[in-house]
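Here you go, one structure.
Note that one protein chain of the assembly has been removed; the remaining protein chains are unaltered in position.
The first chain written gets the first letter, and so on, giving A, B and C; residue counts start at 1 in each chain.
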């Protein structure tokens, strides 16, 4: 983990992503989705991707555009089906994309475990449900838990509000969502930010993602303020 | 978890702590140690306590004073022995206090697990060492891990820099240490702060411990700026 | 002892939201599921000091944002733009679900396809072939709060009870619901059996008969 680099373009930021990579993509619906990085990834051309994200795209932008471009082999997510997830829905029904559904909290905790060097953990979520299939059950202090394993990414594409030149990040409101966890869980973490500030401009007590978890930073080309459903 | 209460005195803040309780005590050495709450706990009189803390007291203040008063049955900590831990050392050698040594990161992660509803987790720390005795070993992806269980507290006594009236906390520099984790791991979390600010004075993006994890708040009687070893 | 409200029709979903709101203790930390439960917020008096959690990473959520107050970075779990109240805080998803799974929330109210008298709940998947499964935070919510309530119409459009001896839909959680709020009545459920607390627009005897749950 060398120190983070601030790059001039999103194309430089996504350079080198290989076919077949596992890519963690931030955002909860549109909030916090790294639109510019995904657009750059589409231009970059990597395919056969496994994408880990909360949703499976909205409308035809962001993750939906990546799906539509046929670059995604498998989605690991908690909530693929939404009012405007028609791109994913079509691909899924046509058998053109695999789906693994993971409860939202497990998705977050499994990525945290990857970033934290935890080999596995016992989680009470989904016990007794269809999502417990093939999972080891263990009774601890009278309660049943499922054994859950880490989810690692080769790359994370996330967005944040501000970065300093050494990669420290702060986020805005609920756009934070999966960003801090994904940043820890990927070999290479790529971040688009609304603003790159000067070294020393972030309060060290308020940094949410320390720069050690960030590899590449790029200023977003456009600031996205579109509210879902009103686009 | 009703909303946090701001109390007028440290004596009110520690009211009701029962004999035999498990008390998580914040601080790393003296940094972040809740001196006023510990002094109040000594006045309050609860004994036969199990104390979970990183260290086992320095000099004769704070945790060392609680130990000296004979209130601690057992210490669970990572680093009891320090240059100025003579109070603990004497009690331990006299067989008057039990000791369970836990690696520092496991201490933190086990309390996090308690606060996060995780039943147990596989951790690579201490594999093959004397601290692995009686722990279950599991090989995951070619690496050995130990099964570690949560550490819960009946009470947490921690310090923070500022609180707002609903219990949101921010910390100062490395005095943060165990505070945020202990706040999540105890049934009742009691916090001494340098300052209680008005509602709305803390930036919601910069809150470190959300108020849901805090039960009682009290302004510290004296602000401790003593650096260890220079007292 | 069942209280029978017979001088009225069954509750509308909005009236039901008000009934649930009255049962939420002052100062509680509450998560309201997507759909009908969201309405409960409108019936919580400000001075009750209830703090709303949204699992996408916020405590202190305010009402839905309108017009200029809409901010793409501030939405609830249903991706609806919302507002921020004084004393709010933001946190990431792992912390948010740790908060839930760790039992720090007092109440969670969930919509449901079915609830069993044992407290099992089914609310994430119809199980119909061709339907795309999507669980979101439903399973985490179901096991996460100290008190998990279900809010639903008691019968399907075709008249079948949704409070059942055992769920036929794929489960969201096992034995986790303690109370079921419906348009026709309020029920306690769980491992120790079921109780009928209140009825609306129907007698206890009629309701028991219609549900076919008691002999």
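Everything that follows uses one rule, which is that contacts are C-beta pairs under 8 Å (C-beta built on N, C-alpha and C of every residue); 3 or more make two chains touch, one makes a residue touch a chain.
It should be emphasised that the depicted structure is a prediction, and the values quoted were computed from it without experimental measurement.
Novice: Give me the visible chains that the unshown chain touches, in label order.
Specialist: Counting the whole assembly, the omitted chain is in touch with A, B.
Novice: Please identify which residue in B:99, B:140 or B:196 touches the non-displayed chain.
Specialist: Once the missing chain is taken into account, the touching residue is B:99.
Novice: Specify the residue from the set B:34, B:120, B:180 or B:210 that touches the hidden chain.
Specialist: Of these options, the touching residue for the absent chain is B:180.
Novice: Pick from A:11, A:144 or A:205: which residue touches the chain that isn't shown?
Specialist: Hidden-chain contact among the options goes to A:205.
Novice: Residue-wise, where is chain B in contact with the chain that is not depicted?
Specialist: On the side of chain B, residues 28-32, 54, 78-82, 89, 92-93, 99, 101-109, 111-112, 123-131, 161, 171-181, 208, 224-230 touch the unshown chain.
Novice: What does the interface between chain A and the hidden chain look like in terms of residue numbers?
Specialist: 1-3, 112, 114-118, 164-166, 168, 184, 199-200, 202, 204-205, 207, 210-213
The working rule: only the chains that are shown with their structure count from here on.
Novice: Measuring between mean CA coordinates, which chain is farthest from chain A?
Specialist: With centres defined by C-alpha atoms, farthest from chain A sits B.
Novice: So the centre of each chain is just the mean of its C-alpha atoms; given that, what is the distance between chain B and chain C in Å?
Specialist: Measuring from centre to centre gives 35 Å for this pair.
Novice: Based only on mean CA positions, could you tell me how far chain A sits from chain B in angstrom?
Specialist: Going by mean C-alpha positions, chain A sits 33 Å from chain B.
Novice: Would you please write down the residue numbers of chain B that are in contact with two or more other chains?
Specialist: 116-118, 204-205
Novice: Give me the residue numbers in chain C that touch at least two other chains, ranges are fine.
Specialist: 84, 90-91, 97-98, 100-101, 144
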